[in-house]
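One chain of protein is taken out of this complex; the other chains stay put.
Take a look at chain A:
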């Protein structure tokens, strides 16, 4: 039978309070349950309130007013791609560029896989986008509310 529940394939727009209370499932890779649906990726928008840069990663907290979402941006792609014959490292360069927009007080949109680290939900960032128009945060709130009502909260179609 065709599985109509495809929420796990997309970045689900969530408020921090919603994201941080997802129910973890013991799967590999990690996945989470919200209202009976599997969720694996999320998109959040908020203000950077903490930043911790290390050699291999950048950890930061995004505050959207309902919670602070821990995010990690891996910077060690050159090690992960050690077998690559090419000297260039476009993924690493991209991550390094994205890390530069993560500054205290800036408004960011973060998309990535939801992971569990030391018992806490966090986002392993794939995209980090600096938002310069303050109204996009308000739009994101309304999209979260709208998507919950029209999609995420709806009962699963029976298989």
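Criterion: a residue touches a chain if its C-beta (ideal position, glycine included) is under 8 Å from a C-beta of that chain, and two chains touch if they have at least 3 such contacts; residues count from 1.
Simple rule for what comes next: contacts and distances are computed from a predicted model.
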{"item": "Hidden chain of the complex, named as in its UniProt record, picked from \"FHA domain-containing protein\", \"Protein kinase domain-containing protein\", \"60S ribosomal protein L14\" or \"DNA-directed DNA polymerase\"", "value": "\"FHA domain-containing protein\""}
{"item": "Option touching the unshown chain, where A:12, A:40 or A:61 are the choices", "value": "A:61"}
{"item": "Which of A:49, A:101, A:116 or A:151 contacts the chain that the document leaves out", "value": "A:49"}
{"item": "Chain not shown, touching residues in chain A", "value": "15-18, 21, 47-50, 52, 59, 61, 63-68, 70, 104-107, 120, 133-135, 138, 141-142, 144-145, 148"}
